[in-house]
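Handing you a structure now.
Here the complex is missing one protein chain, while the rest keep their positions.
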Amino acid sequence: GHAQQLVIGRGSEPQSIDPHFTRAGPNQMTAMHVFDRLILTDENVRPIPGLAVSWEAEDELTWLIRLRAGVRFHDGRPFTADDVVYSLERAPRVPRSPASFAQSLSTLADIEVIDDLTLRLRTTQPSPQFIENIGTIYILSRAASEGAQSSDFNDPSVAVGTGPFRFVSWQPGDRLTLVRNDDYWGEISDFETVVMRFITTDAARVASLRSGSVDIIDLVSPADLPRLRSMSDINVFQVGSLRLVYLALNQREEMIRFTTADGRPLGENPLRDARVRRALSLLIDRRGLTDYILQGAGEPATQIVPAGVFGHAQSIPETRVDRDRAHALLAEAGYPDGFGVTVHGSGNRFVLDSEITQAIGQLLARGGIRVNRVEVRPYAAYTPKAAAGEYPIFLFSYGNTSGESSRGLSGLFHSYDAQRDLGTLNRSRYSNPAFDEVIDAALQTFDDTERERLLWRAAEIAFHEDTALIPLYFESAVWAARTGLEVLPRRDIRTLAMSVRIAR
Amino acid sequence: MSPGQMPNGTTPVDATANGLLLQISNLTTVFDTRAGRVVAVAGVDLTLRPGEILGLVGESGSGKSVTGFSILGLIDPPGRVSGGSILFRGRELVGAGDVTLRQLRGRDIAMIFQDPMMTLNPVLRIDTQIIEAVRAHTRASKSEARERALEVLTEVGIPAPEERLKCYPHQLSGGMRQRVAIAIALLHRPSLIIADEPTTALDVTIQAQIVHLMQRLCRESGTALLWITHDLAVIDGMADRVCVMYAGRIVEQGPVRDVLASPAHPYSRGLVDSVPANNRRGEPLRQIRGMAASPLRLPAGCAFQPRCDHATERCRQQPEAVEVGPDRLVRCFHPLTGREVADRA
Amino acid sequence: MAAQGDHGSPVLADQEQPQWRQQWQQFAESRRAWLALWVIVILLLAALFAPVIAPQNPYDLTQIDLFDGRLPPGSVGESGFIYVLGSDVQGRDMLSAMLYGLRNSLFVGVLSAVFAVGIGVCLGLIAAYAGGWIDALIMRIVDFMLGFPTILVALVLLAVLGQGVGKVILALVIVQWAYFARAVRGIALVERRKEYVEAAMCLNLGSARILFHHILPNCMPPVIVIGTMQIASAISLEATLSFLGLGLPITEPSLGLLIANGFNYLMAGLYWISVFPGLLLLVAIFSLNVVGDRLRDVLNPRLQR
Amino acid sequence: MHDGPPIVELRDVSKRFAQHHDFADRVAALMTRKALVDAAVLAVNDVSVSIARGEVLGLVGESGCGKSTLGRIVAGIIEPSEGEVLIDGTRQSAMSSEQATRAALDVQMIFQDPMSSLNPRKRVIDIIGEAPRVHGLVSRAELDDYVCMQMERVGLDPTYRQRLPHQFSGGQRQRIGIARALAVRPRFLVCDEAIAALDVSIQAQVLNLFIELRASLDLTYLFISHDLSVVEHVSDRVAIMYLGRIVEIGPTDAFYAAPNHPYAQMLLAEVPRLGGGARDYTPVPGEIPSPMDPPSGCHFHPRCPHVSARCRSEAPVLKPIAEGRMAACHLNDQR
Partner (left out) sequence: MIAYLIRRVLQSVGVLLAVSLVVFLGIYAIGNPAAILLPDDATGAELDAAIASLGLDRPLPLQYFTFLGNAIRGDLGTSFVFNTPSIELIFARLPATLELAITAMLFAVLLGIPLGLWAGLKPGSAFDETVVTGSILGFSMPNFWQGMMLIMIFAVGLGILPANGRGETGTILGIETSFATADGIRHLILPALNLALFKLALMIRLTRTGVREVIGLDYVKFARAKGLSEQRVLMVHVLKNILVPIVTIMGMEFGSLIAFATITETIFAWPGMGKLLIDSINNLDRPVVVAYVMVVTLMFVVINLLVDVAYSALDPRVRLGGNAP
């Protein structure tokens, strides 16, 4: 009966069944059902053995990897080191890939197959994160998919992996159907078939759950939370995610779209002054945002990663609203009456972004900043301008995909350097040589303790000392399911059939 | 036409004692418009014998068409027949049910409209329009109906009727269309045809064709014809009797020759006088002064009185129809004598 | 246009009253239309005086309070403010937001309809009058516009020009003028063939004068009618754009934007955030349509009694 | 009559309404291997006629024979495809722009449908006064008086000048049309079926107005009608048109006494006459041919009782047959 089939109402859609086509989230959470990786992550984004049972650094440039024995692909062929070689070679070379895995493999120098189940990999430079990067690559069967185009993967005879589910069919815009892989090496799912229905409108997804046409939905909007929580036939599962929502403060010298408190143009950028940035941070009531707007589906943030994640600096205290101190700081910086600014945000990019943007406007305004406008634009029209640095204060988010803080810290805060490809996400052009030094060192360090110490320091500089941006909260990932189902919520916001169990 | 059905025109009609086919008495038709009540027909009395051609003349808006439509019960809201009686072969049509009227329409009483461009449905082929008319009253099969259609088209002198049947109205000339309309009217050999200005929109040459056709028809089949027009000359050539209408009333009626030669009502005389042929070339025509009376506010008494040279105090009362000669009635207190007319000519 | 036979016996009584008086009387005969007109007048006044009658200025970020968010109708806020129709997520008083929203919706609707009608009418007239390649060109542009997705136009404008009431109006005008051009061309083609145009040509009055003084006024009744309905559909379209995040600035909501915002809370039972503005929008568009319908009947000589 | 050049003279005027063939048509013709059929209507075919000052020329013919088209050419509403129109003996091309305007205003037209020829949205004062004001014939201050004067002249009550056309009866509307034309002080009126839409009693009133104006304003008329008795009443000369050509032209008396062209004879025979007594109407043989595809030779030959081989191949030309009379018929050559 019903227990055999699981219908998931998903808010996002994959672009392709080819797991190498793009590393965008919706694609990955689809691929994870069908394909395995060398290293998997658990619900807390900690690495756990996947197709690799062990890995060790023989020296700074060499890694030895042992593969799991006795694993078979969906078509019955055995899994061997050759498939790994094939997959690692294929992943960076998928044509027209909008977001390829090339970056993860950029330091890979060569692969040596020792035997069917052992590999030795060499890197071009010392790279502590190398093994984690390798871990993100999905392993395909050379026999089934060699020479196949991305679009060929819509055929179940090409989309062959070793994962817990077999691919059956995909109707773009509508649904994706999987059947259980009964020979799976890991835990076998409770569900014989899994149907993922793509329902991108939040309210429609909730409606589907409430009308019983799906069993579980993801990306539950905080708007619906109180109601769903109160319903007896529906359970809500929630976990703090690694997605940081922050307010970027544009520190470019040429950004002069500010006004004085009475509306006249202000010829300078007050955000270049750390005291001003600090003052703004003191005006934001993060608890207000998480409790009132997000209905608890968020955790106030102090830095790039939440507590419990590698690199989280305990030393950074939570920022509480303190208007008096904010005003004092502003006065100190030469803006006793505050200044005027427009707040920008995206619409429908992440949970309640437009509501949050408005609330930020309100909080700043109530704190004495003249908020000239609050502008919310669809992401397509928003992000190019944000990247070009055209907004003074704007809402953005960063989803940590690796289980530690280095990637985020260097992307967001390293001084922008196009040549060396550093500070790519540093849209506000924050720049502090001291910070750069610390983070550069962290990225080269193999010793975990030392690395973590450096990351703490980097976080302290960026968040505590410089207020390079205003961290707001970590989004919570929320699922809702009909009673009788248990969902193991994942911090990486992946909606997986493997995480769903029939309650016992 | 299905076998066994007698063409109506050839049956002896006299179901009534007086031998009248149509007897209209005191017919009143009104339109309740926003501006008020328009009395389009205000107590018309009129009779028609089988085979007779009656001309109904009068200026625009005098109620000729409305009289015609009233007979067929085709007055659409906001209009209605508010009084009087229409006896057709002794049968009362005022207040008759829909079914009765529908059976009568097209079979016993047919009508031809003024504008041949508008009477045929532009989006239906000629054959459809004729065949449906045949089948509205007989149980003929499609092919029988088509046969009948060909027959009548030939009868009204349409060349190559087979091809015409497949045409749409716009592919035919005005004269041809009017002949098709006449053919439809003839389908069931009605005993009465109401022709509402059927030639006004047509050229002289085509007018002649149509008048010829209708004349022959009445003569041959004994169909009575009510010919509505404002063209006195046409009436003169074809009708037996004529009724002159003014502001919803028949002001004069009688044999066509007598009425046109020596009109007794001042209005009829005005009409006759204003025809160019009755005037000297190049000189001003004699015209009726003033403007037609508004049907919304008819003057008390004789409606023509404000425009009449002969009007007196007495004309403020409604004149009754008086007999002024053999078979001639005039609604006037001061009917003109033949001599007066001759004097003026 | 008054009751009359085809070849013209006028009903003289009508002469005493100017045409507009009659039409007005006829308009007022429909109780529904009369009521709708009143509703529109009231709504217009409410929109016009929104700053005066609204208990709160929903644009003023310092007046709204996050912590008064999601209050059901009739609640009293922390500061003692009474939210008659409840508050939205930001703590905005719904009643005030609706009054201002109505103002924005009507402003956008009326203005975009006026411009779209204006442009459409001019191009349609020119197409009909000039004929030939000018006509063909204009009509192909019309075809082009009709097949062009509104969302794309709106998004491009948003990206290029930024956000704002003016830009939304521009987007609505761009996607809607084509309908009018086509409609007016059809009407003008008929008018152009009438003899009064020939008479004007005979009097040597010049093309521009004939076009704008003679043909245009006679195309107006249908245009006025489509125009009224256009206001309604522009309001509705703006609401749709807002729903897609392409409408007005989020802090200066129209009714459509309010509904779109509340849409997310409908399932959560916070019905007032979208149902009240929805009802107000419904009433406004409904009344406009009723009036437009009635106007069409009154101005259509074919339907006159 | 007056001396001097004719007020209006048409020389070899033709008007062709052709369908313009574009690229697509040509490709289609190539594809279907069909020659491009010239779907042209020769509405007016090589007409030459002159109208002397003060005269009334009646123009008669069946529907679709090109009367209105000819009238429009004379009134300057449409350009002839070939030939030329001379006003007072002068070509349009030889005129200064001022002269051209004057010439255009000199010839005015009265239309058939009194309702559709008046702009339903303009008040009488504007209908009549617009052109004089635009052309600077009167100043704004004088306009009101001027309009009143025009209205009085055509027998309209000037107090009605603020009314709209629909508030008038058919006859009054036609008077407004006449006043509008007269307001630009024309010397020539083209009356295109100007009384056809009116009923008898109103017809008489309007006809009388024409006759009266002719005398008082020294007007010249081209009087188009298919009502032969009306034409007989008002015209000095009559021209008969058949399918774009003038087939006979001559003084009214002589024409009505003895029409020459077989078509003219046929027309006259069909006119219903008052006082003619009961008569049998005889159907005219044949149908009016389509102007798209006129018969060869003499256009009338398919319906002509006197048809000969020559009529089928050769189009007869207008030749004098008597003093001031011309006809286009091969029969005349035999006599």
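Letters are used for the chains, namely A, B, C and D, taken in the order the chains are written, and counting of residues starts over at 1 for each.
Keep this in mind: a residue touches a chain if its C-beta (ideal position, glycine included) is under 8 Å from a C-beta of that chain, and two chains touch if they have at least 3 such contacts.
On a predicted model such as this, the values are computed, not experimentally measured, just so you know.
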Which one touches the absent chain: B:Lys64, B:Arg89, B:Arg107 or B:Arg307? B:Arg107
Where B:Leu21, B:Ala35, B:Leu54 or B:Leu72 are the choices, the one touching the absent chain is B:Leu72
Touching the missing chain, which residues of chain C? 32, 135-136, 139-140, 143-144, 146-153, 155-156, 159-160, 229, 232-233, 236, 239-240, 243-244, 256, 259-260, 263, 266-267, 274, 278, 281-282, 285-286, 289-290, 293, 302-303
What chain A residues would touch the chain not displayed? 15-16, 18, 21-25, 95-100, 102-103, 106, 149-151, 171-175, 197-201, 203-204, 207-208, 210-213, 378-381, 383-385, 387, 397-401, 407-408, 411, 418, 421, 424-425
Across the whole complex, the chain not displayed is touched by chain B residues 69, 72, 74, 76, 98, 102-107, 110-111, 113, 115, 118-125, 132-133, 136-137, 168, 170-171, 181, 184
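Following the convention adopted for this analysis, only the chains that are shown with their structure count from here on.
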Most remote chain relative to chain D, going by C-alpha centroids? A
Pair of chains joined by the greatest number of C-beta pairs in contact: B-D
CA centre of chain A versus CA centre of chain C: separation in Å? 44
When centres are defined as mean Cα positions, the distance from chain A to chain B in whole Å is 90
What are the residues of chain B that contact at least two other chains? 60, 292
Check each residue of chain A and list the ones that touch at least two other chains. none
Which part of chain C faces chain D closely enough to touch in the complex? 1-2, 4, 7-10, 14-15, 18-19, 194-196, 198-206, 209, 213-214, 217-218, 220
Considering the complex alone, what residue numbers of chain C touch chain A? 61-62, 64-67, 69-70, 89-91, 155, 158-159, 162-163, 244-246, 249-251, 263-270
Contacts from chain A onto chain C in the complex sit at residues 202-203, 206-207, 210, 221, 223-227, 285, 288, 292-293, 347-348, 354-355, 357-359, 361-366, 371, 373-378, 380-381, 384
